[in-house]
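Missing here: one protein chain of the complex. Every other protein chain is in place.
Chain IDs A and B follow the sequence of writing; residue 1 opens each chain.
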Amino acid sequence: MSEREPLSLVLFSGTDDRLDSATMLIAGAAASGRSVHVLLQYWALEAFRRDSIRKDHGVSAEAGPEGASVLGRWQEQNPVHWSDTLRQVKAMGRVRILACSMSMDLFHLAPGDLDPMVDGVEGIASFWAGADGGSVMFV
Amino acid sequence: MSEREPLSLVLFSGTDDRLDSATMLIAGAAASGRSVHVLLQYWALEAFRRDSIRKDHGVSAEAGPEGASVLGRWQEQNPVHWSDTLRQVKAMGRVRILACSMSMDLFHLAPGDLDPMVDGVEGIASFWAGADGGSVMFV
Partner (left out) sequence: MSEREPLSLVLFSGTDDRLDSATMLIAGAAASGRSVHVLLQYWALEAFRRDSIRKDHGVSAEAGPEGASVLGRWQEQNPVHWSDTLRQVKAMGRVRILACSMSMDLFHLAPGDLDPMVDGVEGIASFWAGADGGSVMFV
């Protein structure tokens, strides 16, 4: 497959519904031949802590109790966690996941605190340099 | 008007303030000569159910009671629902609205459950194929 324009995605939210959606978008973009550059900020960065990436991260407030229970039943029937899907997608080579240096400071995190699928730490200027000539998205 | 680069928009949120905003952005993009490709996911897909598209979908948590009452008064004075605006914009021909197949499964929806302005169901790979050479946005 020929090279497509890259996707640079700022992942800000850390609820399981948005992380599920972001994972599917990243997987689809990589499968379509795009390289994908993910910058983890704020609550998304928190969600990638090594010791809690698989814990329950809640859902968007707008889900309400009814929406949360729909997602809960779905997860029982489809027990592959978004983090496992993302790890598989990463193994295919088109996806890089970086932690925002400012958010690392904010949450007093060191690189060793994060899930090994996070490739490193970067500043926002580096993120933008990599975004030239491609699409950007904020989730 | 000459052809502009397309806009591919993932609509994830299903609150009326975000659906209002998305509708205005879609209308403006189409009026500016862009073709617009909308993928409905999660709470946005729920909001497009045929039997409840015009019901109250609430507002973002950040609105608070005061913000919600501002929007409520606005809707009394400007009673055109976002879904009617979107339907009119669609009738002009530059907008396609697709339901994400994974979210259809999640909510146990069939195409007949959705408002007729939804053109069909697609997977995320198809969404990305259509996004080549254009802008992307996540709302």
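Assume contacts are C-beta pairs under 8 Å (C-beta built on N, C-alpha and C of every residue); 3 or more make two chains touch, one makes a residue touch a chain.
Remember, it's a predicted structure, so these values are computed and weren't measured experimentally.
**Student:** For the chain that got dropped from the picture, name the residues of subunit A it touches.
**Tutor:** With respect to the unshown chain, the touching residues of subunit A are 10, 12-15, 41-43, 46, 58, 60-61, 100, 102, 106-107, 123-125, 127-129, 131-138.
**Student:** Residues of subunit B in contact with the chain that isn't shown?
**Tutor:** Counting over the whole complex, subunit B touches the hidden chain at residues 4-5, 7, 17-18, 21, 24-25, 27-29, 31-32, 34, 60-63, 67, 70-71, 74, 135-139.
In this text, only the chains that are shown with their structure count from here on.
**Student:** Just give me the whole-number Å value for how far the CA centre of subunit A lies from that of subunit B.
**Tutor:** It comes to 23 Å between the two C-alpha centres.
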